[in-house]
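Every protein chain except one is present and positioned as in the full complex.
Our next item is subunit A:
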Amino acid sequence: MRSKSKTMLFRSLALHSVLVPLALLWLLPLWMMFVFATMSDNAIFSPDIHLIPSTQFGENFAKLQGDIDFVRTLIVSVVVAVIYTFFSVALTSMAGWALARYKFLGRGLVVAIILGTMTLPYFVVVIPQFIMVARDFGLSNTWFALIVPPLFNSLGVLFMRQAFSLMPVDLFDAARVEGVSEWKIFIHIALPLSRPMLAALSIILFLHSWNNYLWPLLISNDRSMMTAPVALGSLFGLIDVSWGGVMVGAVLLTVPMLVVFVFLQRFFMAGITAGAVK
C-alpha cells in the first residue's frame, strides 16, 4: 500500500511540475495585459521589467478616449453583438427545429448545404458580400451591414437540431392532437425546453460577433460606426499613440468575456464541442 501511494505522489508531482509552469506561461500574456494597462508609456518603454500593476489605468483610459472615442465603439460593438445574437439564434433554432421535426422535400440538400459551408473558407463569400453591401447597396457604416451579412452560420443549426431531436416526440405529438399549431408548439414547448442549449449558443454567437474583425474592418471604417476591435487595431500603426491606452482597450474588450467565461464555463464548453461530436 505504501509503495502505491508513493508512486501516486511521484506521479502527481511530475504532473504538476509540467502543468503549473506551462499554465503560468499561458497566463502571462493575460496578466501582462492588465499590467500594461496600468503603466505609463514611459514605464512600458523602459529598460526595467515590470510585473506588478501600477496606478495609471485612469490616465491611460483618458488617453485612449482622446486617441479614439473608445466608449462609443464599445457601444457599437455591444449593440451589434446583441442584435446579431438575437436574430442568429432565432434563425438557426427555427431551422434546427425544421430539420429535427419534419420530413420534407429537399431535406438532404439543406443538411448538405449546412455541412458544406462549414468547411468552406469565408474568403469565397466575403468579396461579393463586400461588393453587394458596400458598392451596390451603398450600405457601408450602417447597422444593417454590420449585423445582417454575418447572420448565416452552420453551428447554430446543427446545435439546435441536436437539442430538439433529443426531446421526446410524444410531447409534441400530444400537443398536436390537442390542436396546438406547430408554431405554438415550437415557441411554447420546444424553445422553453431547450433553454440551456439556447444559452450556450447565444454565448458562442455573442463572442463570435464581439471578436469579429475582418468583416467590420471592411464594411465600417467611419469613426461613428467602428466596432471596438477595429478601432483598437487602427491605433497599432500610428506613431503617436498611447500603448497604455491601447492596453486599457484590450482589457475592456477582454474582461467582460472572461467574466462570462468563468461563470458560464459549462455553456462555453458545450458550444465549442458542439461541432466536434456526433
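Here is the rule we go by: a contact is a pair of C-beta atoms (placed from the backbone, for glycine too) under 8 Å apart; a residue touches a chain by one contact, two chains touch by 3 or more; residues count from 1.
Note that in this section contacts and distances are computed from a predicted model.
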*Which protein name, taken from UniProt, belongs to the chain you can't see among "Sugar ABC transporter permease", "Cation:proton antiporter subunit C", "Peptidoglycan DD-metalloendopeptidase family protein" or "DNA-binding response regulator"?*
"Sugar ABC transporter permease"
*Which listed residue, A:62, A:91 or A:180, touches the chain dropped from view?*
A:91
*Touching residues (missing chain, whole complex) on subunit A*: 8, 11-12, 15-16, 18-20, 22-24, 26-30, 32-33, 36, 44-47, 49, 51, 90-92, 94-95, 97-99, 101-105, 107, 110, 113, 117, 119-132, 148-149, 151-152, 157, 169, 182-183, 186, 207, 210-211, 213-214, 218, 228-230, 232-233, 236-237, 243, 246-247, 249-251, 253-254, 257-258, 260-262, 265, 268-269, 272-273, 275-277
